[in-house]
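Here is the structure we will look at.
With one protein chain removed, the remaining protein chains of the complex are shown where they sit.
So, chain A:
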Amino acid sequence: MGEFKVHRVRFFNYVPPGIRCVAYNNQSNRLAVSRTDGTVEIYNLSANYFQEKFFPGHESRATEALCWAEGQRLFSAGLNGEILEYDLQALNVKYALDAFGGPIWSMTASPSGSQLLVGCEDGSVKLFQITPDNIQFERNFDRQKSRILSLSWHPSATHIAAGSIDYISVFDVKSGSAVRKMIVDRQYMGVSKRKCIVWGVAFLSDGTVISVDSAGKVQFWDSATGTLVKSHLISNADVQSIAVADQEDSFVVGTAEGTIFHFQLVSVTSNSSEKQWVRTKPFQHHTHDVRAVAHSPTALISGGTDTHLVIRPLMEKVEVKNYDAALRKITFPHRCLISCSKKKQLLLFQFAHHLELWRLGSTAATGKNGDTLPLSKNADHLLHLKTKGPENIICSCISPCGSWIAYSTVSRVFLYRLNYEHDNINLKRVSKMPAFLRSALQIMFSEDSKKLFVASNQGSLHIFQLLEGSFKHLHTFQPQSGTVEAMCLLAVSPDGNWLAASGTSAGVHVYNVKHLKLHCTVPAYNFPVTALAIAPITNNLVIAHSDQQVFEYSIPEKQYTEWSRNIQKQGFHHLWLQRDTPITHISFHPKRPMHILLHDAYMFCIIDKSLPLPNDKTLLYNPLPPTNESDVFRRRTAHAFKISKIYKPLLFMDLLDERTLVAVERPLDDIIAQLPPPIKKKKFGT
């Protein structure tokens, strides 16, 4: 296969923001996750947990609550006092409405999904009616004396429970008055804490209210009498989140120690009808606070300060031992945050509010496999480009020649021209971006850096001609009539003739840039596209899907290639299909059209289409070099997939030239080192 010099980059100082809320939608089997920087991500649990959509964060919008309502409408509320609705098609914020109650701490949709309830800093609980394209304030419930931190509807929508500081109130929805007030014990291991914060409540259909609080207790209350029925002290630290299964036979709580506990309603004795809540399983998948939990029918989902989203399937609910039965830990976004200029060996790193440009080092030495070569020149940090305004960067790109940088926020697209004068860099912003170009979901430069392709969130694709220091709008491909789906992945052919664009669900559209028309549409596939690329010379479009399938589609012939048909016929190796992170980047060897280079977070692979495909009996991944086996044997066992797992977690990998690779790693330890310290737990003794 060959020998490569690999630039192993670990200076991408990316720390994913902590998870604040998770909301599971049973109807579409999707999970909405909000992070501390206000980013909201949508994961499709049916599509191998692929993060198919995201809404960029905003400095002033600290999301405190997230919920699905009216089927598949997504709302969030935060400390700026606003309720937001997200447009899941166009991938933008539909509207923001101030609730006028100060910061919002909690929000929940009614069981029918037609009403929205928010709990505010000033102690008010506000009811909103959800109309088809807006929400309308309806009324206030009785004002409480301190902030409402948690809310839960009774399944019959007649009552709600609201957790506050030191007490839980039960409201009658019809009258809006508090009918019960249950005082939570402040005592903590015999010591009276200053305050006991009720972090979460859950109202069950039998009238039981389950509360979790800062004293480490999970308590069961009878809402009819307002009495404490049962109390479990489960943690020395706060219990911060609770989620109940739809059947109300199990629930999950998350603690500040990083443990989640599963509670189940089990019979007191076998075949007795009397049931009680029993703490059944503790899981320790987090090191830090578990800020949010969700309970899907088959799994416990948790996320917190340590930035991992953990999906822990309930083995008793999983019928077949397939890949859904495995524990999932999602740490990195399923999109590319890095772009590279091959000519100038530059890397552009995208952060929430700034971009970093680095120049790779060089070496004159050579070595054999596994050697670390002495550097003749170290990597340089060339540029630190801060955004203006509170909005997060959505996407960014550096041109292959290295002289253009473009990025976009929700409200603006920025284009910069870079001039290199020896070691100095001259940065010049290209002003006067056209008015129609408000925000971009994906930006791409052509191979010769003469053209700029922008996918806007309205579903249209814009083509610009880049001139020295200015640009010219060439054309806009309007979306297919009737669809408003945003395009979020772009691929340009090296010869600049073809542009492929993919949305979240519909197929991949291929445009002819020369003739400025739609060339063809690759048939839609059940699973979302995770990466796209067009091969040089052959103009084959390689598409990776979230179910780990890879297709090769010949653009000129408008059909799948022979190789793609073959591999579909034979099927991918089972270990290939069992990988749990999506392929996020595809690239090609400039001289060898038979090679496809692709990577996910834990491996990179060069597919050599000239070699036979592996079947399930062959060893897919063989890290050891052949030593003394005969050449015949080696040829017989060789197969198309050349896999390396040396670099992980791998965020980006590309070929700089024929013999040089660049790999950007982000070790988890480096992320943990930047997180606040976790709650210290004693290791020895009791």
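Quick note on the criterion: contacts are C-beta pairs under 8 Å (C-beta built on N, C-alpha and C of every residue); 3 or more make two chains touch, one makes a residue touch a chain; residues count from 1.
In this section, contacts and distances are computed from a predicted model.
Look at the chain that isn't drawn here: its UniProt entry, checked against "DNA replication licensing factor MCM4", "Phosphatidylinositol N-acetylglucosaminyltransferase subunit A", "Ubiquitin-related modifier 1" or "Nucleolar protein 11", names it "Nucleolar protein 11".
From the options A:V15, A:L265, A:V318 or A:A379, the residue with contact to the unseen chain in the full assembly is A:A379.
The hidden chain makes contact, of the residues A:S28, A:Q89, A:S114 or A:T363, with A:T363. Across the interface with the omitted chain, chain A contributes residues 1-11, 361-363, 366-373, 375, 378-379, 606, 622, 625-626, 638, 642, 644, 646, 661, 669, 682-686.
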